[in-house]
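One structure follows; several queries about it will come next.
Shown here: the complex without one of its protein chains, the others still in place.
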Amino acid sequence: MASLDSALRALIRKRDFYAGGLMLIIGCGVALKGLSYRSGTLMHMGPGFLPTALGAILALLGVAIAIAGTSAESAESDERILPEHPQWWGWLCILAGPVLFIVCGRYFGMIPGTFACVFIAALGDRTATLKSSFVLAVVVTIFGVALFSYFLQIPMPILTWKVGS
Amino acid sequence: MRAVLSSILALAAVLITWASAPAENYPSKPITLVVPAAPGGVTDVIARAVGQRLGASLGQAVVVENKPGAANQLAAEWVAHSPPDGHTLLVSPEATFVINPYLFAKLPYDPIKDFVPVSGLIGIHQALIANPSLPLHDVAELIALAKREPGALNYGTYGLGSTGHLNMEMFANAAGVKLTAIHYKGATPALSDVIAGTIQLMFISIGSAVQPWQGGRVHLLAVGSKERSARLPEIPTVAESGLPGFEASSWFGLFAPAGTPPPIVERLNALTQGILAERQLREKLLDPQFFEPMTGSPTDFAAFIKRDTEKWRRAIHTAAVKIE
Partner (left out) sequence: MISTALTDLWYGFGVALEPHNLMWCFIGVLVGNMVGVLPGMGPLATISILLPLTFAIKPVGAILMLAGVMYGAQYGGAICSILLNLPCHPPHAVTCLDGFPLTKQGRGGVALGITVLASFVGASWGITEMIFLSPLLVRAALEFGPAEVCSLMLLGLLAGSTLARGSPLKGVAMTVLGLILGSVGTDLEFGSERYTFGLAELDDGIALVALALGLFGIAEFMNSINQVAPINTRYTNVSLRDMRPTRADLKRSIFPMLRGTLVGSLCSLIPGTGPTIASFVAYATEKKISKTPERFGTGMLEGVACPEASTHSSVQGDFIPTMSLGIPGDAVMALLLGALMIQGIVPGPQLISQHPDIFWGLVASFWIGNILLVLLNVPLIGIWVKMLAIPYRYLYPSALFFVCIGVYAANNDMFQVGEVVVIGAFGYLLLRLGFHPAPVLLGFVLGPRFEENFRRAMLISRGDLGVFVERPISAAFIAVCLLLIGTQIYFRLRGAKTPVAMVENAPVQLAE
């Protein structure tokens, strides 16, 4: 009993447990949704056939990965999911950059979109200051707009006001 | 009292001028032609050819914006929600308006209420081609073969519910035969497979069929127009080959968002009609590709669309095409 408990504990600490688990979850999800589409037969495959099969395969692989992880060498088990210094703020800024590009770009145009994207992304760096990010954003905006809008003629309005449309 | 009256008059004058200003100052900025297809396809080519000349006439740049996706729905939705000032227009194949409503349970746009038909652009007729390995030279032989082996002959389409698909189903229905549909993503891979012999038949625009036929790679069995093509007098029409009244066609038109002022619509129509009549355009693009310019006013176009809608509704019903 005790050995099972400690084995389970060891398992949960191993990264591959989660890796395999993720694949298992995704695989099951895909397969279950795939069943709602018509499967058909191998000879005449319906829309659901391949995705369901693939989902099932992925789930099985997930289990295999998790099991393989239990017998892994120490090198593998030293890897952790989160890096030594998780950069939550940095990651947030990186992901927020494109989001702001989409929102500002769609409703206000290329200049606000570019500026917002670069500004917020630059703030993610530990050594960045508000001023350095601002300057970088301005420089990239000028250069980017010149390149993409004037030279390459990308169909995106530079400055607009589309709120409410 | 007089001051008030004159102020009111002045205000009225300003308001009237302001209300009619959009039409008079049109176009006041570059015009966007939205194309629901990737660059390079027929829709795109037509939009660019017409757009370039339109821009020259209007003195404003005309920009083509490609918004492919979701069976023309993305582009249609975009234009439907654009400001109706004549600066955003849609160049679209017929599918968006006359086929999509019957193919899809719901659409993000209303083909009738959200748009104003401006002008028909071009019509295309489709030709029936066959792989040379089959001993087929005309429609009669095809029908005979198909009757001998029901379901054995494979034909290609450029998509489920495309005109190539529906036209062939109408043909099979009229001829009383059964053919098997094989769907492709686009006309080009389907044409390649007809040439290679993987599939035997397909309906494809005459313009795309001529070169392979002249090169001996496919047999041109018939054209789907009402009368024989002037440039291909030796090819019979499907109608005269035993299926009277049969027509395999497809068209492209120019549309504006609903609410676009009628003067702008009329002006665009007049300009477009003028462009389509240009000799240089006909010689360079329309004739070599077998594009047939569509004539008529916006009202004529709207009436045509209504008639065509009914035709495709019946075709989809006959073909029992449904999207699961």
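Letters A and B mark the chains as written, and numbering starts fresh at 1 in each.
Methods note: a contact is a pair of C-beta atoms (placed from the backbone, for glycine too) under 8 Å apart; a residue touches a chain by one contact, two chains touch by 3 or more.
Note that the structure is predicted; figures quoted are calculated from it, not measured.
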| item | value |
| --- | --- |
| Options B:Ile31, B:Val45 or B:Ala222, residue touching the unrepresented chain | B:Val45 |
| Hidden-chain contact residue, picked from the options B:Ile112, B:Ala174, B:Ile195 or B:Ala270 | B:Ile195 |
| Residue touching the undisplayed chain, where the options are B:Leu160, B:Ala174 or B:Ala302 | B:Leu160 |
| Residue numbers in chain A that touch the chain omitted from display | 15-16, 18-19, 22-23, 26-27, 30, 33-34, 37-38, 42-48, 50-51, 54-55, 57-58, 61-62, 64-65, 68, 73, 75-76, 79, 81-83, 85, 87, 90-91, 94-95, 97-99, 101-102, 105-106, 110, 113-114, 117-119, 121-122, 124-128, 132-133, 136-137, 140, 144, 148, 152-156 |
| Interface with the unshown chain - residue positions in chain B | 38-41, 44-45, 48-49, 52, 64-71, 73-74, 77, 103, 108, 154, 159-161, 180, 182-185, 188-189, 191-193, 195-199, 210-212, 214-215, 217, 283-285, 288-289, 322-324 |
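Heads up, the rule we're going with is that only the chains that are shown with their structure count from here on.
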| item | value |
| --- | --- |
| Separation of chain A from chain B, taking each centre as the mean of its C-alpha atoms, in whole Å | 40 |
| Interface residues, chain B side, partner chain A - complex | 32, 63, 65, 81, 83, 324 |
| In the complex with chain B, residue positions of chain A that touch it | 37-38, 47, 155, 165 |
